[in-house]
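Only a single protein chain was left out; the remaining protein chains are all shown in position.
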Amino acid sequence: MRENTRQETLDDPKLQLALYTATGRLMDHRKKAIGGGKVPEYQDLRTRAAAVKRHTLDYLDVYLTQFEAAVQANGGKVIWARDGAEAADFILSLAKEKGESLIVKSKSMTSEEIHLNDRLIKHELETVETDLGEYIIQLAGLRPYHIVAPALQMTRYDVSTLFEEKLGIAKDDVIENQTMTARRVLREKFLAAGIGITGANFLVADSGAVVIVENEGNARLSSSAPKIQIAIAGIEKMIPRVRDLGVFLALLGRSATGQALTSYTSILSGPRRKDERDGPEEFYVVLLDAGRTKLLADKEKRESLQCIRCGACLNYCPVYRKVGGHSYPWVYSGPIGKIITPQFQGKEKDPWLPFMSSLCGVCAEVCPVKIDIPKILLALRRESQKSSDDAGAMKWFARLMTRPWLYRLAASFGLGWLGRKDGVWVREVKWPASSGPLKDWLAVRDFPAPPEQSFRDWWEKRRK
Amino acid sequence: MIYSVFMPGRVSIFVTCILDQLFPKAGVAMVAVLERLGYDVEFRKEQTCCGQPAFNSGFHDEARAVARHFLDVFDGAEHIVVPSGSCTSMISHHFADIFAGDTKMLQRVHAIEPRVHEFSTFLLNVAQTDDVGARFPQRVTYHDSCHALRELGMKDVPRRLLRKVKDLELIEMDTAEECCGFGGTFSVKFAQISSGMANTKVDSILKTGASHVVSVDSSCLMQLRGTLSRSGHKVETIHLAEVLAAR
Partner (left out) sequence: MSSAREEIINRVRAAISRKVGDKPAAPPEPLLRIRGYKLDEKIAAFRAALEALSGTVTETHSRAETQSAVKRLLDGRTAVASAHPLLAEQWVTEIEVVQSGLTGADLRNACASAGVGITSAYCLLAETGTIVFRASAEESRLISLLPPVHIAVVSSRRMLGGLDEMLSMIARPVDDSSAMVFITGPSRTGDIEQILVRGVHGPGHVHVVIVHEEDIR
């Protein structure tokens, strides 16, 4: 399968409906979990969560080393990776050393970000995504459509076709059956795999613990069934204490899927202890930089690193709900993708990205850790102004708006040229207006014909 | 009818550029309402724009130039009333951003911030009335413009005023808080997305059976009416000031 372009997405009524319905359901779940005074301390929780994250970033070196020492004390090992290649190299060499060839993986945006699967599969390591949505998009060869719901754009009919093609099973449009097919196929993989790779929602410095929040149980399986567990996480996932989970877990599940707690929250700290009955024999945490320290140095936009990947900003974003996840250049889509993609991937690459927003601000309103996404979008726009096509227009704008006589003159002639008429909406305008921004306006909607007199004309006449 | 308990004084109005040139009726209506309440309304002729288009596009030098002009024009005004949530927010929230680090200018900005009022908020908070004696016998729905809602926090203010309008029936649409898709230059740079957003909004407006969509921002109304007009719908858009001026 291939990705739909932005225009294809906008033009496809079925996809529009799927996108609108799925994000709408997620919005409803969140509203039910938070709205109507269900969580009276909701705003306090947000404030505290943001403060804890900010604090942790301010002293990140302290917490990273504390975390490392605690993991070691628990019998695990911390691997530091400057980039995706270093993270993959570690996993490759470990698999080789241990003679393992099958890896089960639970959902991790961090691993998507560094294209871990591609890197591992290139070296003939079978790496199987086990989250249902991730499994589906892995079979389809697509990148995640949504941070929390990777196959959000796909319908049961798409899945039916995909399973027929890739798994050789008869077409079946029943979602329950499709889910059970995945359970059956993946259960065998879980029991056969030597390595389980998980992500981490939080890294707890005081305990050397990795916290994983999920609903399916595939992260529990990935971290319990294989002999070796590897957790891969960005360094910004740190929180100081286990007790901070009170705040973060109260926010994460509710913001993401409207759950007070998701089905499973695992606090994992090292390999199985001496007398424990099962669990991995080896435990590794890969701490990834891959651009994070660069962003950390940027005081104005540092708060982008507070994100806990709940996906609420995507679900509420009216732009995301129109264009879908594949209209964004990187694996992170929606408002959060819009602010971190330029910072991780380079601002020159897709200079239009921070402009693909009406700045409505709903993302900041629903963000559980209070990231001021519109503010960061504006900062990114500001940084891109040198390469902007608008530079000339903005110079004229400032000239016009600081010289009232010029403003009046331009308005009088410019709008006069369009033809003044009260209460009329037009579909076309005369050249040269027809070749400027008005052309794009009129491509999709009508424009008001300028009125017979402006407000200031009225005011002046009235005074006389 | 509860008229202001204060002695109404002089107010200076900032008729935003889009109102001045494209929707003067909303400005005229605002003047009518203010004068009905006994205010002495002044319009400073040198006024132009708040600078938001430059600010939102990332051009701070240009935004600062326009903002400085605004500050000069409205120097000494006791109350500045603005018929737009978006422009009000630009002045009272973002002027401080563009002059960050410039102590002298920040002093001027902070001095003007408390004196700038979005029109409906002015009626409630300063004129202290929610009933201006209007009559508008129509079924209307209210569109929360994003900056009025999220930056100025005015969910209730316009609705309180609308509820006091005689013979007016207010029907909430299910997506009242969703963006109309205007977003300044976004509406032309990403016209197809902008239009998609407007159409979602239009669907929910049509479901209410309202004859008019009311808002405190003419830019949103231009986006909505433009979209309604393109698809041949008769639903009108109207600025809150015009509803309040009607009798």
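Order of writing sets the labels: A and B. Residues in every chain begin at 1.
Quick note on the criterion: contacts are C-beta pairs under 8 Å (C-beta built on N, C-alpha and C of every residue); 3 or more make two chains touch, one makes a residue touch a chain.
Given the structure is predicted, the values throughout are model-derived calculations rather than measurements.
Trainee: From the touch rule at the top of the page, work out which displayed chains the omitted chain touches.
Mentor: Touch partners of the hidden chain, whole complex considered, are A.
Trainee: Looking at A:Leu10, A:Leu268 or A:Leu377, which makes contact with the chain not pictured?
Mentor: Of all options in A:Leu10, A:Leu268 or A:Leu377, contact with the hidden chain holds for A:Leu268.
Trainee: From the listed residues A:Leu120, A:Ala140, A:Ile235 or A:Ala411, report the one that touches the chain absent from this view.
Mentor: Answer from the full complex: A:Ile235 touches the omitted chain.
Trainee: Going by the contact rule already stated, which one of A:Thr179, A:Ser387 or A:Ser434 would touch the omitted chain in the full complex?
Mentor: If we include the chain that is not displayed, A:Thr179 is the one touching it.
Trainee: If the missing chain were put back, which residues of subunit A would it touch?
Mentor: Residues of subunit A in contact with the hidden chain: 18, 21-22, 25-26, 41, 44-45, 48, 51-52, 55-62, 64-65, 74, 80-82, 86, 130-133, 136, 149-152, 154-156, 159, 175-176, 178-180, 182-183, 186-187, 190-191, 206-209, 215-218, 220-221, 223-225, 235, 240-247, 249-250, 257, 259-273, 275-279, 283, 287, 289, 293-294, 296-297.
Throughout what follows, only the chains that are shown with their structure count from here on.
Trainee: Please compute the C-alpha centroid of subunit A, do the same for subunit B, then give the distance between them in whole Å.
Mentor: Distance between chain centres: 33 Å.
Trainee: Would you pull the subunit B residues touching subunit A in the complex into a rising list?
Mentor: Counting only subunit B, the residues touching subunit A are 15, 17, 19-25, 27-28, 43, 45-49, 51, 53-63, 65-66, 68-69, 146-147, 150-151, 177-179, 181-198, 200, 222-223, 225-227, 229-230.
Trainee: For subunit A, which residues are in contact with subunit B within the complex?
Mentor: Contact set of subunit A toward subunit B: 6-7, 10, 16, 20, 318-319, 321-323, 352, 355-362, 364-365, 378, 380-385, 388, 390-391, 394-395, 397-398, 400-402, 404, 407, 411, 415, 425, 427, 437-438, 440-441, 443-448, 450-451, 453-460.
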